[in-house]
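Just one protein chain is left out here, and the rest sit where they should.
And now, subunit A:
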Amino acid sequence: MIRRISISFSLVGLALVCLIAALIVGPASISMSDAVAGLLGQADSATTAIMREVRLPRAIGALIVGAGLGASGAALQGFTRNDLAAPGLLGFSACAALGAVAALYFGLNRFILPAAIIGALIGAGVISVMARRQVGAAGLILAGIGIGALATALTGLLMNLAPNPWALSELVYWLMGTLENVDMAGLSVAVPLTLIGLVALILTGPALRALALGEDTAASLGVSLTRVQTSIVIGTALCIGSGVALAGAIGFVGLFVPHIMRRVTGPDPSKLITSSALAGGVFLLATDTIARLSAGPGTPLYLGIVTSLIGVPFFLYLALRRTGS
């Protein structure tokens, strides 16, 4: 218990350090005191605007998107009893992206968030039904790849049909994954929805613990598999849908954050979902801050590309280790 609290405290502490760093670094050099004054609305109008409308939303966006990805990955790995399960690999993110791109394509920019959540719900629903049919680890990942590929192909079709290069480039940049366009208006919807999703996922923890004994045994212990499945589908869809609507496709965070946290907190799903949410937020905020710093003027480094470059080698390592054992 003490260890668990101290891990959570360390992660919250780390999140605060990253948040402060994220708020004071950037292309416009703003001192610590100006940054605080800006956040409080007491600095000059330019500093206030940068702090309140650019850096703070972006940092909150990173924390919330990362938390949603980390928790979703941990919950999916527990539910499918498969350590390769993650929102990206199972096609949820691609489905959410398809929903969001469809909204953008048809000019329904105000409906990006609900469209992304509906996309993620469809992907999550299909995969969870597959998981219940006991298709096995390989079958599940294959189904996820299939659904993801279909969603990506349909997204490609919409890009193909994009009316003009400007619309196309908007879609492309957005799909590469970036927190650049996060604003307070978007956050005011995405943050509550992600928090609801996180609570739904965290509440499945005890049932997931029993589910590690297999579905039959879990049912004999009084676990309602339908209820767990519904919570996981809705929880991940809210987290992934909101995350994709805010930041586009951010790959692999949901895969490797739970893996690293499993080493720290142990295999218990309850602890893992909470700690992966905290660690996912910290990771994405730190990565985004570093990506912002290392990007040249005028050429932003897209966050989704950075996380994929970090995540792919990790995925290959896991895949090789599985084939080895």
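Everything below uses one rule, namely that a residue touches a chain if its C-beta (ideal position, glycine included) is under 8 Å from a C-beta of that chain, and two chains touch if they have at least 3 such contacts; residues count from 1.
Here is the rule we go by: contacts and distances are computed from a predicted model.
Its UniProt record calls the unshown chain "ABC transporter", which is the correct pick from "Acyl-CoA dehydrogenase", "Chemotaxis protein CheW", "ABC transporter" or "Winged helix-turn-helix domain-containing protein".
Screening A:23, A:90 or A:223 against the full complex identifies A:223 as the residue touching the chain left out. Panel shows subunit A; residues 206, 209-210, 212-217, 219-224, 262, 266-268 of it touch the chain omitted from the view.
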